[in-house]
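Missing here is one protein chain; the remaining ones are kept as they sit in the complex.
Take a look at subunit A:
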Amino acid sequence: MKTLYVDGNTALHRLSPRVKLAGLMLASILLFLTRSPLALGTALALAIYLYAMLPLGFKVSLHRLRPVLWTIAVVALFSFLVQSAEEATVALLRLSVLMLLAASVTATTTVSAFIEVATEAARPLERMGLVNAADIGLAIGLVIRFVPDITGHYQSVRDAHLARGIKLRPLTVVVPLIILTLKSADEVAGAIDARGIRNQKA
């Protein structure tokens, strides 16, 4: 299991996780309130600066963004085809800023900090009797935990294809990927039960 968190002592590392996540939420709302290419362009420059300041190194920095970059490219292409070039530019800028900001937050926040913040945020819902806050926190932490796992599974599936000279096809990649991921999810769920992590209601 790899982690998205990277050791360091940047300003972002020191900032409280609560502030970082609230800031990310606010930024994503603001991004969708403006369509000005100038404002979005400035935001992109700032976001690149923020992300580039992290002690990741050039190669890793790009590598981490690659899967999301593809998604963004597809969305932009789609809006270019069905809407307009302007629409496509706006979508491209917004999503790129969002991606960089989110990547900066996940790289400077540990999974346990995520769990803590999400648990606190869910407390009001818990008081209304709707959810168990600790469960919500754990669920969100696990989503973040599994992201690099899934990338790792993808790499082993790809290697297995390459080693046997089989062409990569969506079906032969996605099916084993899902099976591998569900299997490790099942084991992790077993560990959560066995270690009594959901026993104590805080």
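Going forward, a residue touches a chain if its C-beta (ideal position, glycine included) is under 8 Å from a C-beta of that chain, and two chains touch if they have at least 3 such contacts; residues count from 1.
Definition applied: contacts and distances are computed from a predicted model.
Trainee: Select, from "Cobalt ABC transporter ATP-binding protein", "Hydrogenase maturation factor HypA", "Sarcosine oxidase subunit delta" or "Sorbitol/mannitol transport system permease protein", the UniProt-recorded name of the complex's unshown chain.
Mentor: "Cobalt ABC transporter ATP-binding protein"
Trainee: Return the single residue from A:E86, A:E120, A:D159 or A:D193 that touches the missing chain.
Mentor: Among A:E86, A:E120, A:D159 or A:D193, only A:D193 touches the chain that is not shown.
Trainee: Give the residue, chosen from A:A27, A:V111 or A:V131, that touches the chain omitted from the document.
Mentor: With A:A27, A:V111 or A:V131 as choices, the missing chain is touched by A:V111.
Trainee: In the full complex, which residues of subunit A touch the absent chain?
Mentor: Touch with the absent chain occurs at residues 1-3, 5, 7, 110-112, 115, 134, 141-142, 145, 148, 184, 187-188, 190-197, 199-202.
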